[in-house]
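Every protein chain except one is present and positioned as in the full complex.
So, subunit A:
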Amino acid sequence: MKKMVFGAAVAAAVMAGLSGAAVAKDSYRFVIVPKVVHPWFDLVNDGAMEAAAYLKETAGVDVEVEYLAPQTASVVEQNQILERAIATRPDGIAIDLLDASANKPVLEEAQQAGVKLAAFDSVPPDGMVFTAIGNDFCEQAKLASERLVELLGGKGKVAIMQGVPTAPNHNIRYECHKEVFASYPDIELVAEGIDNDDIETAQKQAATIMQSNPDLGGWVACDAAGPIGIGQAIKEAGLEGKVQMVGLDNLPDMITLVEEGVADSSSSTRPQIQGFYSVMMLYDGANGIVTPKTVDTGILLISKDNLEGELR
């Protein structure tokens, strides 16, 4: 099913280029606005650049990808970046929304200005329609929390590290982790931390939580920074193998934690593919092609068994 979605998206994108749709141009400029300066989003940008090269090769158009990242995960700053991006009248903007409600007024300004929009790793605000590129965040979270429950033999104390609580994707994962844990009577959720997508904060929170819960069985997280910080805290406390962790995403540090055995596995999104399809959907939109409501980029459970060849 996912492959079918990919195929349809690629076909639509290439058709837009090949068919020379009414508004086709020789060059396009798309802006990528992530949540914050962060290695995960660098991978998204890599994918976006790949799409630009692909479009040049297949459709012969010049696509400029501009990457504008807020310095901190603050919706105020993200809105300012977004406003400044709109002022440059790009053909499209792909954004990872920090807070759907707070981003909404500026996104509406973008649509009023005729700028095409796409959301990656997040979903559009209520009442707005544009393509969301990402995976099923709930499915991704459930894959991780179910795996943790399995590792613990269906019994024990667990903790969740939230990312940015107002970020829609982080919040969906958080709720779905809780839903899974609540379905097992012998699993007890004893602690929750908030790391605001910051590794150092995650490390501090995890260390404190593990000190106050010496019988903690394992961790799941809602963002990419969280499991890296948790892994550092586990290593510092010498709790490898005693406290289990199922991580999230495929940052190099996360992969290393899986290799080292600090994390059992990681339920991973595909940032490069999200970046790739963000540009493809914007390109289609800019050419008057109706784009799908969602593009599912899939989930991969990374473990020691399938590490070879996985993004290293």
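Brief remarks follow.
In this text, a residue touches a chain if its C-beta (ideal position, glycine included) is under 8 Å from a C-beta of that chain, and two chains touch if they have at least 3 such contacts; residues count from 1.
The definition used in the following text is that contacts and distances are computed from a predicted model.
Think of the chain that is not pictured: of "Ni/Fe-hydrogenase 1 B-type cytochrome subunit", "NADH-quinone oxidoreductase subunit H", "Membrane protein" or "Ribose transport system permease protein", UniProt labels it "Ribose transport system permease protein".
Here the missing chain is touched by one residue of A:P165, A:P214, A:G241 or A:G261, and it is A:P165.
Only one residue from A:W40, A:Y54 or A:Y67 touches the chain missing from this view: A:Y67.
In the complete assembly, the contact with the undisplayed chain comes from A:V75, out of A:M49, A:V75 or A:M210.
Contact between subunit A and the unshown chain involves residues 37, 66-77, 79-81, 83-89, 99, 101-102, 104-105, 109, 113, 162, 165-166, 194, 196.
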